[in-house]
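On to subunit A.
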Amino acid sequence: MLASLSVVLLLAGAAFFLGGSVGMLRFPDVYTRLHALTKADNLGLGLVVLGLMLQAESLAAVGKLFVIWLLLLAASATASQLVASWAQENGFAPWRG
Partner candidate 1 sequence: MLPSGAVWTAALVFTPLLAALACFLAPRAANWIGLLAAGLTTLAAATMVPTLMTDGPLRIAVGGWGAPLGIDLYADGLSAVLLLMTAVVGLGVSAFAPAYFGAHPQQRPWFWPLWLILWAALNGLYLSADLFNLYVMLELLGLSAAALTALSGGGPALNAAMRYLLVSLLGSAAYLLGVALLYHAHATVDIALLGARIEPGMLANAALAVMFAGLMLKTALFPFHFWLPPAHAGAPAPVSALLSALVIKGSFYLLLRLWLDLFGDLSRLLPELIGLLGAVAVLWGALQALQQQRLKLMIAYSTVAQIGYLFLAFPLAGGLNGTTAWRAVVYLALAHGLAKAAMFLSAGALLRFAHHDRIADLDRAVHRLPLTLTAFVLAGVSIMGLPPSGGFVGKWLLLEAAFQQDRWGLAVVVLLGGVLAAAYVFKVVGYAFTPTAIAQEAESVPLSMQWSALLLALGAILLGFAAPLLLPLLDVGAPFEPIVGMPS
Partner candidate 2 sequence: MSSVLVLALTGAGLILLGLHALIVKVHLLRKILALNIISSGIFLLLAGLAARTPGGEPDPVPQAMVLTGIVVAVAATALALALLLALRSATGRTRLDDDNGQ
Partner candidate 3 sequence: MQYFYFALILFLLLTLVAGLWRIRRGPTPADRMLAAQLFGTTAAAILLVLAEVSDAPALRDVALVLALLAAITVTAFTRRARISLPPGDDDAR
(Lines give C-alpha, C1' and ligand atoms only; values in the text may rest on other atoms or scores of the structure.)
Protein backbone atom coordinates (compact mmCIF):
# COMPACT_ATOMS: atom_id res chain seq x y z
CA MET A 1 0.00 0.00 0.00
CA LEU A 2 2.65 2.45 1.15
CA ALA A 3 4.95 1.26 -1.61
CA SER A 4 2.38 1.76 -4.34
CA LEU A 5 1.50 5.21 -3.00
CA SER A 6 5.19 6.01 -3.11
CA VAL A 7 5.38 4.86 -6.73
CA VAL A 8 2.42 7.03 -7.66
CA LEU A 9 3.98 10.06 -6.01
CA LEU A 10 7.31 9.46 -7.71
CA LEU A 11 5.64 9.10 -11.09
CA ALA A 12 3.69 12.28 -10.55
CA GLY A 13 6.90 14.05 -9.59
CA ALA A 14 8.57 12.77 -12.72
CA ALA A 15 5.70 14.11 -14.77
CA PHE A 16 6.22 17.57 -13.33
CA PHE A 17 9.92 17.39 -14.10
CA LEU A 18 9.02 16.51 -17.67
CA GLY A 19 6.64 19.45 -17.72
CA GLY A 20 9.35 21.73 -16.40
CA SER A 21 11.81 20.65 -19.04
CA VAL A 22 9.29 20.91 -21.86
CA GLY A 23 8.34 24.36 -20.64
CA MET A 24 12.00 25.30 -20.48
CA LEU A 25 12.35 24.30 -24.10
CA ARG A 26 9.04 25.49 -25.53
CA PHE A 27 8.02 28.63 -23.66
CA PRO A 28 8.71 31.80 -25.56
CA ASP A 29 10.60 34.04 -23.12
CA VAL A 30 12.45 34.16 -19.89
CA TYR A 31 9.45 35.12 -17.75
CA THR A 32 7.28 32.23 -18.87
CA ARG A 33 10.25 29.90 -18.51
CA LEU A 34 10.43 31.05 -14.91
CA HIS A 35 7.06 29.41 -14.39
CA ALA A 36 8.31 26.18 -15.88
CA LEU A 37 11.22 26.20 -13.49
CA THR A 38 9.10 26.80 -10.42
CA LYS A 39 6.71 23.99 -11.38
CA ALA A 40 9.53 21.49 -11.54
CA ASP A 41 11.17 22.81 -8.41
CA ASN A 42 8.20 23.18 -6.14
CA LEU A 43 5.99 20.36 -7.29
CA GLY A 44 8.21 17.91 -9.10
CA LEU A 45 10.83 17.75 -6.42
CA GLY A 46 8.18 18.01 -3.73
CA LEU A 47 6.37 14.94 -5.00
CA VAL A 48 9.57 12.98 -5.46
CA VAL A 49 10.65 13.90 -1.95
CA LEU A 50 7.25 12.92 -0.59
CA GLY A 51 7.42 9.60 -2.40
CA LEU A 52 10.86 8.90 -1.01
CA MET A 53 9.82 9.93 2.48
CA LEU A 54 7.39 7.05 2.54
CA GLN A 55 10.32 4.71 1.99
CA ALA A 56 12.72 6.44 4.37
CA GLU A 57 14.23 4.38 7.14
CA SER A 58 14.17 6.94 9.92
CA LEU A 59 12.64 10.20 11.00
CA ALA A 60 16.02 11.87 10.57
CA ALA A 61 16.06 10.83 6.92
CA VAL A 62 12.56 12.26 6.47
CA GLY A 63 13.75 15.49 8.02
CA LYS A 64 16.77 15.64 5.74
CA LEU A 65 14.64 15.09 2.67
CA PHE A 66 12.33 17.87 3.76
CA VAL A 67 15.22 20.25 4.34
CA ILE A 68 16.59 19.50 0.89
CA TRP A 69 13.24 20.37 -0.62
CA LEU A 70 13.00 23.59 1.38
CA LEU A 71 16.50 24.62 0.37
CA LEU A 72 15.90 24.07 -3.30
CA LEU A 73 12.62 25.91 -2.98
CA ALA A 74 14.39 28.89 -1.46
CA ALA A 75 17.13 28.74 -4.07
CA SER A 76 14.74 28.62 -6.97
CA ALA A 77 12.59 31.40 -5.54
CA THR A 78 15.66 33.58 -5.14
CA ALA A 79 16.96 32.64 -8.55
CA SER A 80 13.64 33.47 -10.15
CA GLN A 81 13.49 36.78 -8.37
CA LEU A 82 17.05 37.70 -9.28
CA VAL A 83 16.79 36.56 -12.87
CA ALA A 84 13.47 38.31 -13.39
CA SER A 85 14.70 41.59 -11.98
CA TRP A 86 17.89 41.23 -13.98
CA ALA A 87 15.90 40.67 -17.14
CA GLN A 88 13.71 43.68 -16.43
CA GLU A 89 16.65 45.94 -15.67
CA ASN A 90 18.27 44.94 -18.89
CA GLY A 91 15.18 45.81 -20.88
CA PHE A 92 13.67 42.48 -21.79
CA ALA A 93 9.99 43.06 -22.30
CA PRO A 94 7.69 40.23 -21.20
CA TRP A 95 6.27 38.17 -23.99
CA ARG A 96 2.69 39.12 -24.87
CA GLY A 97 0.56 36.93 -27.01
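Methods note: contacts are C-beta pairs under 8 Å (C-beta built on N, C-alpha and C of every residue); 3 or more make two chains touch, one makes a residue touch a chain; residues count from 1.
The candidates were selected such that all candidates are chains of the complex that A comes from, given by their letters.
Everything numeric here is computed off the predicted structure, so don't read it as measured data.
Engineer: Scan 1, 2 or 3 and return whichever one touches subunit A in the complex.
Structural biologist: 3
Engineer: Going by the contact rule set out above, which residues of subunit A touch candidate 3 in the complex?
Structural biologist: Listed in rising order, the residues are 3, 7, 10-11, 13-14, 17-18, 20-22, 24-25, 30, 33-34, 36-37, 40-41, 44-45, 48-49, 52, 55, 57, 61, 64-65, 67-69, 71-72, 74-76, 78-80, 82-83, 86-87, 89-92.
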